[in-house]
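FYI, not all chains are in this one, though none of them got moved.
Labels run A, B and C following the written order; every chain starts at residue 1.
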Amino acid sequence: MPPVVELRSVTHAYLGDREASLAVEDLNLEIEQGEFVSLVGPSGCGKTTLLSIIAGLLQPSRGEVLVNGRAVSGPSPEVGYMLQQDYLFPWRSILDNATLGLELTGRLDEAGRRKTADLLADMGLKGTERSYPSQLSGGMRQRVALVRTLATDPGLLLLDEPFSALDYQIKLQLEDLVSETLRQREKTAVLVTHDLSEAIAVSTRVILLERNPGRIRRVFDIPPQIADTPPLYARDQPGFAELFHTLWKEMELAGTSADRAGKTEG
Amino acid sequence: MAASRSEWLRSRHDEFKRAKRLRKRAVLAVQGILLVLFFTLWEAAARLGWIDRLLFSSPSKVFRQIYANMVDGSLWHHLGVTVGETAVGFVLGTLLGTLLAVAIWWSPFLSAVLDPYMVVFNSMPKVALGPIFIVMFGAGFTAIVVTTLSITIIVTTLVVYNSFCGVDPNLVKVARSLGANRTQVFFKVILPSSFPAIVSTLKVNVGMSWVGVIVGEFLVAKSGLGYLIIYGFQVFNFTLVMSSLIIIAFVATTMYQLVVYIEKVLVSRQ
Amino acid sequence: GGKSETVKVRVGEVTRSVFYAPEYVALSLGLFKQEGLDVELQTIPGGDKTMTALLSGAIDVALVGSETSIYVYQQGSDDPVINFAQLTQRDGTFLFARKDHPNFNWSELKNSTFLGQRKGGMPQMAGAFTLKNKGIDTASDLKLIQNIEFANIASAFASGTGDYVQLFEPQASIFEREGRGKVIASFGVESGYLPYTVFMSKKSYIGKNSDTVQKFTNALQKAQLWVKKHSPGEIADAVSPYFENTDRDIVISAIKRYKDQDTYAQTPVIDDKEWNNLLDVMDNAGELKERVPAGKIVNNTFAEKAQSAAVSGK
């Protein structure tokens, strides 16, 4: 079986009228079925860019991207992508926002609607189904966006900081919910986060990017005793604190070793 | 405690709704006052000789004329003809204009190519194209509707297309990432998102269609309000001209309220 | 009317005016119907549009100033427009002054502001022709305003523009009734007989439908004789369905004025003298490239037949 995600020397430069700027350079990566990979790295190092490339929303300037062994040419319903901001449709009710993916792929029926409503309830959003996005708080909206991504049940999940606007309790609860669901259904996931302990707790592998331009600095394989434990308890596992500390130090270095070579004025 | 709280909430809510209703009534009242003021001033000006009675007629004369035409039934005939033409022109203009906007949204290249041509077409005085319309579409209904279309389509297209372009690209990104094809992006994101702009175009189009139909009836017509106006000019009966204008104003407002109502229904259904 | 079914004739008139009274008489007295014609009348404001409708086949017969047929001829056409029946034989405008001039002399126009008709049209040409004959130089002797659209000339005068204005009926009668001034002269009288408003059709149409054209002309001739024999009041009653929103006394006054100065042609025939006068008027206005011989675009055969039939029928 081919890896679910395969990046082969992917480079991406943003092209503007005035300048071109390098966001990701020469990146190689393979993610196998069932893996839960976290991307961490300093702000602006290219994490979102990378997810957009895997999702097929962005054509890399150079290199190849394969999902399930096929070259990516555009977004596909197999891949679920949760953007960094919620971008709910203001004219749709919460439930209609959450079922958007089902609707677009022609799978929206009563069962799908009920399942999505249950998912909303699991995320503590019971009773808001008929509200509109403008009536919700920031954290509530983020959860709706997460439900929207999960509702279509994609094989590969790309999550860009899905828990950033949430309070700690809900965050842990949802980490648990999401990682359990994915594990059970053997889904693959790539998570962007700036919470290192979250990265360690939920993933099987943590990839640390460094910036300018974005490149892999180091890859951490999470020892099985942590990786196989539900996130809520993973943080108490032996070895967690050490791993956190190593990651932390490395991250610090990644953040400070930044140069601004990746720009050209012209 | 919980009871008194929900009671308070309800009272607050009622208050809010009452305030909204009150505001609406105030708006209606001011509109009414303005209307009455306008007609009173007009009548007074005509009676006191501030304005030329021959050219401006007077409300009393105008309403007498309208009443007479209503009684003898001739009003309904002319009105029916014009309203029919306007409705067709309005619906077609909005539809075709929106379709054109969709087409150029679909193909940015087409949009770039057509851009200056649309402006040029828009800057052609349609009255001067009258003979061409007559040649191509005969001296009747079709020519009138085409005149209307020539006035409404491009404006509709430009405004709607502009609102399509103003849609937040991130919403499109969301839809695409959820597997939407270009058609779905259009129907699920672009269209609902530009809905307010399209409705406001509808409102403009109601007016433009009336102008188009009347101009069309100036060109070729056996009946209709535009015919009455032209005829009024020819027999130098400005009471007829004014009463036709007043009827146009009245019916255009009605059509406009219809559009507003449709908008409300559509919005509440969303 | 014969046993054959009625033939439909689509007629476009350039404006709705008591100036064309015999046309409405023919319609309302059913004279066309008697000839087995079903005439459908449509007003297509503006000579250009009426002519366009005729050329493009949207109408079969146009009632319009004969100068447009000359313009069309000048531009060169494969299927020229033929004048076949004359309706009015004089210009229909009047010189209207804010103040009454009991013993009017045209030289009183000097140094005044004159609100004329728009350039290129028959009224303006007839006006210019008259002024020139009266020894008035429009360039230096008076201030000539001729930039206002036909339908708005009366409005402009009413709102204070000009000392004199060149007006059609019923505006002239209405203004007199309202005390806005007086008709002091007639351009129609001064510019003489000419084929002013004429029924015309494409050569090809006449070729294919000579029978219909003949019937049409016959009906018109009858109407013209009827108008000749009846009083303005009777004529006003006859045409009233076409002037529903005009006061009867205004209609009568307008018809009387036109009738008194022999504006309504009594036969559809366009004679050479009239035609040459028209060419003179246009030539004076500088709108004529070459003098078009009557034979090219006038066909009097129908008119003459109608005339003789009417005389013998009497």
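Please note the rule applied: a residue touches a chain if its C-beta (ideal position, glycine included) is under 8 Å from a C-beta of that chain, and two chains touch if they have at least 3 such contacts.
Source: prediction; values computed, not measured.
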Check: Expressed as a composition formula with the shown labels, how is the entire complex in this file built up?
Finding: A x2, B x2, C x1
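Note that in this section only the chains that are shown with their structure count from here on.
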Margin query: By that same contact rule, can you tell me which chains touch subunit A and subunit C alike?
Written below: B
Item checked: Pair joined by the larger number of C-beta contacts - B-C, A-B -> B-C
Next item on the list: Give me the ID of the chain with the smallest distance between its Cα centroid and the all-protein Cα centroid.
Entry: B
Notebook entry, point to check: Among the chains, which has its CA centre at the largest distance from subunit C's?
Noted result: A
Check: Where the centres are mean C-alpha positions, what is the separation of subunit A from subunit C, in Å?
Finding: 84
Notebook entry, point to check: Cα centroid separation between subunit B and subunit C, in whole Å?
Noted result: 39
Note to self: For subunit A versus subunit B, what separation do you get between their C-alpha means, in angstrom?
What the structure shows: 48
Margin query: Two-or-more-chain contact residues of subunit A, please, as numbers and ranges.
Written below: none
Check: Residues of subunit B that touch two or more other chains: which are they?
Finding: none
Item checked: Residues of subunit B defined as touching subunit A within the complex -> 168, 170-171, 173-180, 184, 188-189, 192-193, 195, 270
Next item on the list: Please give the residue numbers of subunit B that touch subunit C in the complex, ascending.
Entry: 52, 54-55, 65, 74, 130-131, 134-135, 138-140, 218-222, 227, 230-237, 239-240
Next item on the list: Over in the complex, which subunit C residues touch subunit B? Could you list them?
Entry: 12, 15-17, 41-46, 48-49, 52-53, 55-56, 58-59, 151, 154-155, 158-159, 170-171, 174, 178, 180, 243-246
